[in-house]
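Here it is: the structure, laid out below.
We show some of the complex, not the whole, and keep each chain where it was.
Going in written order, the chains are labelled A and B, and every chain counts its residues from 1.
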Amino acid sequence: MINIQDNLHIVDNIIKTALAEDMPYGDATTACVIEGNPVSRAVFVAKQQGVVAGLDVAERVFKLLDAGIIFKKRVADGMRAEKGDAIAEVGGNTSAILKGERTALNFMQRLSGIATRTSQYCEKVKGLPVKITDTRKTTPGLRLLEKYAVKAGGGYNHRFSLSDGILIKDNHIKAAGGIKKAVELARGKAPHTARIEVETGTLEQVVEAVESGADIIMLDNMDTALMKQAVEIIGGRALIEASGNVSLDTVYEIALTGVDLISVGELTHSVKAMDISLKFIDDKSC
Amino acid sequence: MINIQDNLHIVDNIIKTALAEDMPYGDATTACVIEGNPVSRAVFVAKQQGVVAGLDVAERVFKLLDAGIIFKKRVADGMRAEKGDAIAEVGGNTSAILKGERTALNFMQRLSGIATRTSQYCEKVKGLPVKITDTRKTTPGLRLLEKYAVKAGGGYNHRFSLSDGILIKDNHIKAAGGIKKAVELARGKAPHTARIEVETGTLEQVVEAVESGADIIMLDNMDTALMKQAVEIIGGRALIEASGNVSLDTVYEIALTGVDLISVGELTHSVKAMDISLKFIDDKSC
């Protein structure tokens, strides 16, 4: 699984941008009100059930503000927390904790929201030979983190960017003059390390895609009856991805059609933040 | 209202980060499949009703990819689009349009989602002397854009960052040794241009906040009965902000208590993307 600690050369920049955005000229309230150098201890508490993701990001927020902050995880990313569970503790300089609180929560709540939603989709298709995947419909600037959260929730990643996967869509097909020609062009020029995926909307296109030798065939916005026919036509000659307005209500039925992958834009484009709060506690012995 | 065109020194960096994230090494599919330099014309179509926001950002995405792209708005940010409405047109180099499509949509769908949700809250309290405001619960890196979208939806902005507003919270109060002392410290040290807001959870705290001369008093997580009493106690001596798990179901009742402002975290932390798609059209005469 993608690891936050292994990607600090990217993640630190994201966090620094967030801190500069929230503190172009410091934390005015804390600077005025907190006197001396008090220390505090506080606990991140889940205020609803969910799957946690982003603890390493939160830790890094505090470490970048003050290397001396102690951050202790009580659960690991990918684990379910119940309402009321302590999911991590943070201790040290009070000002640093207050300054980092909102930024850390903004990351954790969003990433846990993604992980939680993903886990709900995975739950629906449990036991079926199908993978739930994300899309490129991520928040600009946060793709690495959001795709990490999808994995934490039990899902799988689709391509990361336009650079690392070949996905021939409607407009590429039109421009190239047909699926066959488009696949041929891609096969000839793309790195041999990339599989070639073709988007299809009709059974005719599915047939053409199979015959062109596409490695993966996306069934875009088909109903499940059509999907079943497509799966039969393909007959194992390509991986099959179902795509288009998938919901928690429809995912199981889609999975039953026999597709290999179901990609869900909602996982990252319409996130409901998981409710988490930071509670300061009196006992400061961390 | 905040203007995208006036903040390109910030917005361009956000867009360039998004483009680099989506194309660290170019658009593999387009590079392989699109031959020559064809031109296209495409229309952004609302696939559901909503309030549009982010058209200037979308335009800028394409302009940064290819200065020669034509982008024509059919509606303005802040206007309502019905399902099926064309909201903008883009014309020019096909490769540039294909490369910018997802990034432009990721911005527009998110910002329009925020504007749409904000407008629903505003609708609920229409005619009442209350403002719906955002919070700092924004997506890391996108705060300027998200606060812009709240305004486009008819809402108001709360402080932008920890640097530009004094908001004395629970933990500040504890650290300072009481509301009075905290307000005194803030009054003495903060820029005179900043108002001082105090978070309160009980009527005793409300009384103390009024007496300390706070400019704004936040009623945090109170029920509406308690809010009413607080509003009476304050009696016009401070602006009053209601805060804490406000929903579309409860906002009207809260507004009736007589508070001046209702801040809604959900506006930006739990965005449902507005469904918008880009359709290529055959008539290329832009």
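Keep in mind that, in the parts below, a residue touches a chain if its C-beta (ideal position, glycine included) is under 8 Å from a C-beta of that chain, and two chains touch if they have at least 3 such contacts.
Just so it is clear, the structure is predicted and the values come from calculations on it, not from any experiment.
Report the copy count for the entire assembly; 2 chains are displayed in place.
When the whole complex is considered, it contains 6 copies.
The criterion applied here is as follows: only the chains that are shown with their structure count from here on.
Averaged over CA atoms, how far is the centre of chain A from the centre of chain B? Could you give it in whole Å?
About 22 Å separates the centre of chain A from that of chain B.
Any idea which chain A residues touch chain B in the complex?
14-15, 17-18, 21-35, 38, 40, 94, 98-99, 102-103, 105-107, 109-110, 113, 136-144, 161-172, 174-176, 182, 185-186, 188-191, 194, 269-273, 280
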